[in-house]
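In this view, the complex is presented without one of its protein chains, the others remaining in place.
We just call them A, B and C in the order they show up, numbering each chain from 1.
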């Protein structure tokens, strides 16, 4: 019956959406999004590493009023859950980034528009005009092209540049090898240059801009991006304290601790472990976000307890898009928010700000 | 042949009872009792964490006379094993709490009468008039209702109030979602107000009192409960040393280290780990009980060796009730007592009081 | 062809014998010997705990001549591998203890004659007159009976009393419950009193002497046994440093670190872990043996490297007896000796005496 669906927790919702996506999508498309790099060690490790943080609940605190809302980089979000940039989501749903941006707007959170999109950045901005939006950037070897993209992003109201730094080269991803991704009719890879997109009629592997990305990017380019865009820069793809320190020193407004969805360096230190190291070095000077394997309110609470200001989710919203479009992404975000709210109450916290390191304890011994 | 059944250890008995319950019960009822919260991480972890405590037996001690009896909060028990409060056990057996209370009386231990019962507290007290009995309390948002329940509990001879503090809100439990529990004819949820119970003819999910529980309960309410009932208060649902200290400071007579049967905060620190922390903070000032995953004499011995004064068992007695009613609960308690007695002898101990921290050694390294 | 069988390593031989035993034996008999106590945690843990000790080989040492021979308590053994006492082995082979004693004699090692035997101690001594033999003792509640047994054992040339101390009461063993062991025609439980054995025609569970064992045994009884027998006493069933110290102080000639084949206290600290603690306390003052899960030359080397003077094997020789009688036990002992010899050479050692703590490294972190 319409609307009669009982409430569903985020874990079951994600599992259901993933199953639906697996059934509906072309296997090459599903494999492209589901797969990881190398032997997929990181893909296997990233979720359990969150569960290795036991929660320490406090009781007999007044939790009649619990709010999951946070202020992140000046924006008020209904919950500290941001839609991670995902390349080419138009491969799983015709409305692609427009649907995801509208869902984020409806749920009161941020959408990260990717460089590797299937819709133009201006079209997406127009689709969700009041939603918070950031622009994820790969820097092209031809810097002029990137400068034009940044100017258009700023003009379209993207408030931050999320500079991805963990893809100087593409990793080896076995599930992508040898299986060309077919773009459905009408789906193309946008280049955000305000020009006609790549022709959609030629099935082709998803591929970078002509000229490729700049494998020579260095820390000084953070300032170049910020100045060129006239926007603050969030550095995404940090896994060490050393690089977190450099991000602070080079003027980043925030960092995202990330394994790139287990799609780049396989065997890298998992996000849940790297987060603690990064937070220790950053010491509150800039914001810290984290992605990789976050699947429920308890995982979000663990990340916040370790010191993250917010989390990003990737595959969960992609599977939701594939399974049910914009509406399902909104429902997923609501389920995560509701689950976080219950988790906070059970931890004795009325808000994310009340979470601290004392709310988690590693179930594993200190690492070497 | 009648009575010809050979003796059965508690592990096999619990497994057999659980299998029988699974077969007999409506799947929704079985799922309600068997399930845990979230991804059931805690449900999976709680039992193995006891086994992670290796036992260190001492030999060549005179163990011709072994007694499992203890004095707990002034009551003499034949063994340090208390029947944990379990909501709505009438769903698995028509005699519900009456049967369980009689079994506890017969076995010489305590029955904890739950707020969420299927029989009135006075009826249960009358069913097992000489048995030790405690009353488990959820505090209603309408305090007047709770005050009336406490007055009736005290009048009916319940000697302690077990205040459950880990359910400020209900957790997400996937196995309960969307499957209404049908109350069999004649089974209703009691409200202990001395009035007719909820009508039993309307199948309905088990649900809280009208008005719901008070999510605003704080430490000062421990004194309110004690004064209102005129009885000592045992605080149930503690998992941290910080809260154990607060329980001592706020006049609790005892605490129960508990994960609420893995039905509340999923991923919380397991009882076997939290117990050691709580015992260290309490330092013998008040009694410490523990529940969660205790299944045999060795588990009881481990808990006592870590410093617990007694353990509670939950699902084991529920499955026994479902499988064989009062008689099977009594048999289970006897099997546990016998198993504890053998375990004590094998450890070189003549009584629970001789168990100490030196009788266990963690098989895992010190935790982070 | 006769004798054409290629050499077989001990691991394959034990696996083959166990499979043959499983096939040939009455399931109740197989279960009696194969099973452990409780949930069989110790049975599962004891073997892997040896493998958790990585071997550290030394190279470029002259190992042209390697000898596995040792002198143990004044007796020269071809290898530091003793046949552990096993109750009632006549259940798996008609020649029972006689066959095992002859095999030990042929292989140049010690046979431990059990109190719970199927042949009289004098008959077994006569069967292997030149073999080293020890007598394993359970002390009866009726000490007079035990004194008579000890006198007969001494007269029959048993050179040591192996006093089992970890069976003050019998543990709960699920595989034994409710399945009476049928003694085959002609097989009886000996009582070593020089009188006719229990009648063999009545199928019955294996059971203790009339009157049962003495659960009141204490450390002072070590001296009583030694004096009564006029023989040195080896205390078997030690798992803690505290008890090892007491054994030294009470005049034991040696201790056996043992879990009683995982048949007594389930969940006890595994032999490989307890051994290190015991060796540390004993400090070379008396001999230390160990049993539990030793299955190949590498396991023997690990035990010796931790400081054991010799190991005992139990189930392996029992399965060999069931599968091939005396001849197969001898072959097993030869396979173990050959495997130990190769292992010593690969470790750069010419004899067991050259093994030290530096030849092993725990693959696990230090325990809590």
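Simple rule for what comes next: a residue touches a chain if its C-beta (ideal position, glycine included) is under 8 Å from a C-beta of that chain, and two chains touch if they have at least 3 such contacts.
Note that the coordinates shown come from a computational prediction; the quantities given were computed from them, not determined experimentally.
> Among the chains present, which touch the one that was left out?
A, C
> Hey, which of C:29, C:238 or C:296 is the one touching the hidden chain?
Final answer for the missing-chain contact: C:296.
> Can you say which of A:35, A:94 or A:174 touches the chain missing from this structure?
The one listed residue touching the chain not shown is A:174.
> Per the definition of touch given earlier, which of A:269, A:286, A:321 or A:360 contacts the omitted chain?
Touches the omitted chain: A:269.
> Of the residues in chain C, which ones touch the absent chain?
Touching the missing chain: residues 6-9, 11-12, 51, 53-64, 296, 298, 302, 339, 342-343, 345-348, 358, 361-367.
> Tell me, which residues in chain A touch the chain that this view leaves out?
Within chain A, the residues that touch the unshown chain are 38-39, 41, 165-166, 168-172, 174, 177-178, 215-219, 221-222, 235, 237-240, 242-243, 246, 264-270, 273, 364-368.
By our rule, only the chains that are shown with their structure count from here on.
> Quick one: chain A and chain B, Cα centre-to-centre, how many Å?
43
> Suppose each chain is reduced to the average of its Cα coordinates; what separation in Å results between chain A and chain C?
60
> Hunt down the residues of chain A that sit against at least two other chains at once, touch-wise.
In chain A, residues 365 touch at least two other chains, as defined above.
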